[in-house]
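All protein chains of the complex are present and in place, except for one that has been dropped.
== chain A ==
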């Protein structure tokens, strides 16, 4: 049995459209994986395929050796997958606290979420629609954590946020991984931040994985990024 999350020859997309093309990927328990690519490379579709939100045309998705590609998104969530979507999808009619409680599972508590994001505790009675972009992102992450995931899929969590908030969030991701129980897939256009965080990275272009290797290698050799996906590392 293979531990962790494994995608084998996965071709997927939306309706009849194919976005991912024969993708193979393995995520070991406790591993941090960065997925880097330009817009339209298929990064979000990769996460949607893992979560069951995109149509799988070919291939298999397994979690700890058991196939999950036939399961609905809510069943995948109950098996330990947790997606923080790029769009955040905060429930605007619910308060911060209600957003968190709507996802509560098992022994997850509000205190744990507030310990990770003290700002949310201050705004716990505010409506979801009254939050800033950074607060919404914190809430989206905290809400996913309320489902007690073993594998966290983060879709461009730093997009559109101020640098100081980005630093705070990256620190939170570090804290989440410290106990080695959780695996994280971080899809990000901020290549430097993602590579500093990750153990391993994959580069995507045109729906396929074009390079895979240790994150430190890509940090040391930015020419690889430029060669494969035409992206330069920022400071």
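Observations on the structure shown:
Convention: a residue touches a chain if its C-beta (ideal position, glycine included) is under 8 Å from a C-beta of that chain, and two chains touch if they have at least 3 such contacts; residues count from 1.
In this section, contacts and distances are computed from a predicted model.
Name of the non-displayed chain as stated in its UniProt record, restricted to "Glutathione transport system permease protein GsiD", "glycine dehydrogenase (aminomethyl-transferring)", "Amino acid/amide ABC transporter membrane protein 2, HAAT family" or "Sulfite reductase (NADPH) hemoprotein beta-component": "Amino acid/amide ABC transporter membrane protein 2, HAAT family". When you scan A:32, A:69, A:123 or A:143 for touch with the missing chain, the hit is A:143.
When you scan A:6, A:45, A:77 or A:136 for touch with the missing chain, the hit is A:77.
Touch with the chain omitted from the figure is made, among A:89, A:112, A:159 or A:212, by A:89.
Seen across the whole complex, the unshown chain contacts chain A at 51, 53, 72-75, 77-78, 82-83, 85, 89, 91-94, 98-99, 101-105, 143-144, 146-147.
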